[in-house]
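For this depiction, one protein chain was excluded, whereas all remaining protein chains were kept in their positions.
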Amino acid sequence: MNTEISLSLNNLTVDYPGYKGSGTTAVKDVSFSISKGKVLGLVGESGAGKTSIARAITRQLVEPGEITGGEIFFEDKDIVTMSQKDLKSYLGSQISLIVPNPKSELDPLLTIGRQLGDVVRTHLKLSKSETKQAVLDVLEAVQIPDHNSRFSAYPHELSGGMAQRVIIAMSLICNPKFVISDDATSGLDVTVQREIMKLMQKIIKEKNLSVLFITRDIGLAAHFCDHLGLLFRGQIVELAPINEFFKNPIHPYSLALLSAFSHSAKWRKVYSTDPEKWSKEFFKDGNVPNSLIEVDEGHLVRMEK
Amino acid sequence: MKVLYLYCKDRPLIGFGYFFVFFLVILAIFADLICPWPPQTANPDDYLQAPSWRHLFGTDETGMDIFSRCIYSIRLDLSIAFLGTAVSAIVGTAIGALVGYYEARGRLKTVFSSFTMRALDVIQSFPVFVFAIALVAIFGQGLYSIIAAIAFVNMPIYVRLMRTQALSIRQMRYVEAAYLSGLSDVRLIIKHIVPNSMGPILSHLSVNVGWSVLLAAALSFAGAGVEAPTPEWGSMIAVGFKNIVTGQWWPSTFPGIVLGLTVFSFALIGASVEVLADPVRRRAAIAKY
Partner (left out) sequence: MALLRYIGRRLLFVLPQLFGIVAVSFFLLKMIPGDPALLMLGPLASQEAIDEIRSVMGLDKSLIEQFIIYLERVLSGDLGTSWQTTKPVMEDLLKRFPATMELVTLSLLFALIIGIPIGILASLLKKSIINKFSTYYGLLAGSLPDFWLGLIFIFVFYTILGWAAAPMGRLDLGILPPTVVSGSYFIDSLIAGDWETFGNVVAHLTLPVLTLGLINAGPIIKMTQSTMDRLLESDHIRYARSCGLGEFQIVRRAFRNSLPSVLTIVSVLYSFLIGGAVLVEIVFSWGGAGQYALSGVLNADINPVMGFVVWSAILCLVLYLIVDLLYFAIDPRLRD
């Protein structure tokens, strides 16, 4: 395989089986790959299956979800079939996850210093004082003001933005190679959101991270992704390098999304499409064409052959 | 009924619970036909006989047949438990509905609510069992005192359950609407609040019946309940107490087993009602079918 690739999904499928066989397939046949040092943006509306993909990669799906097909390669190792022990040694140290709603994701009973320290000590064999130093360093790196005293703060004492920085710190502390960011800014105020994005951008560049950047906001993705994938009802409908995506969007859903997010009338016009035409074909259940077709180099669109 | 059958099919033990209670009721009704010996007649020639075909569960120190006494006890113990539970559920639910409905609704009503809740706190800070015994001591020993004591110590649970329900239901649109349309408080409670909050109450009832059987037996065992020679499991165990150290195990063991199985069956039924009264869990439980 190509050594340049950091993570790749091959036909990943995730199911949530329900009663009487009435389950949902949240992710269908999703394939993409992320090269080392690159950022892939994954955009989709709420319920599209973004979180399911993120959790599938870490094999932490919420009950009753399960991976029912496909492979997830991280540096030539298939995460899906990996032993629990191997998986644990990757999670947090090589692959890490940034989650939304940071306040409910932190243990309310432990100080953040302790929680960060636990992660460090699980993966790196450091002494007590080295651990503490590592924690303080990473808190400083995510620009937490007054980080010496925040070391012994409890999660409930932090604001939402601060807690998000702690989560980012948590994901960076072991110098991972690959970071998944799932809707990292969704619960925050706009100004805080911007600060967090700036911080992430800086860190990604500095550390040359490979990132799967999941968001609902295509504008946000435009800012610092190298590639962009559009997810709809568990399927990728269009996947392209970022410039290509904005210059030459093909799938009607991409067009609709772009026009909805465009700030100026001019752009709205560029992206406009005849809603009548695709809404009928496209939104009817079961009428999503089943193959991705490469229309240009690296530009895949789901359409009829 | 069908749901219940499906539910029990995979859980034979729960099925056993329903079966056993049904079986007990049948035994209690036909006790006169089934029992080989009169339950209260001492037979000095036959005292402390080990279990045999003549006396299935043996006899106690006065020669009374333990098998027959165990069966006659069903009548008394179940009646006490059912009555005690019914009284506490009815009174407790009524108070709970009022308390929940009145909370933060004008001065006097609020005072009533918070006073009742504080009173419950106080009552519940007394040790249940001794409180029950003290009640029996005050009212004098007898059937009605036991029932009253059981009803009294169980009541706070119903008040609390119902209050929580009433608090949430009274915020529903249709209740607000009924309130604004000038329906009187009492009628509103009876028409809307009580019928819509029976779920948790029902699932508690069955557990509570079992628990009341246990409490009745415990009171009798302590000597503050039903007195020998009236057939009652707790007092039978107490009578056999002296004999167990010297090796005659049967006068205490058998009534204890029947008592335990009875309470266990009610607990099983309660566990199933808890699941079946909740639509989501009910669906999950019988998903296969």
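As written, the chains take the letters A and B, and residue 1 is the first residue of each chain.
Definition applied: a residue touches a chain if its C-beta (ideal position, glycine included) is under 8 Å from a C-beta of that chain, and two chains touch if they have at least 3 such contacts.
Model, not experiment: these values are computed from the prediction.
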(request) For the chain that's been dropped from view, list the shown partners it touches. (result) A, B
(request) Determine which one of A:11, A:68, A:104 or A:248 touches the chain that has been left out. (result) A:104
(request) Check each of B:1, B:245 or B:280 against the chain that is not shown and name the one that touches it. (result) B:245
(message) Can you tell me which of A:170, A:197 or A:300 touches the chain that was removed from the display?
(response) A:170
(request) Extract the touching residues of subunit B with respect to the undisplayed chain. (result) 13, 118-119, 121-123, 125-131, 133-138, 140, 210-211, 214, 217-218, 221-224, 234, 237, 240-241, 244-247, 249, 252-253, 256, 259-261, 263-264, 266-268, 271
(request) Provide the residue numbers of subunit A that touch the chain removed from this figure. (result) 55, 58, 60, 62-63, 87-93, 96-97, 99, 101, 104-110, 115, 118-119, 122-123, 154, 156-157, 170
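Please note the rule applied: only the chains that are shown with their structure count from here on.
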(request) Let me have the rounded angstrom distance from the C-alpha centre of subunit A over to the C-alpha centre of subunit B, please. (result) 55
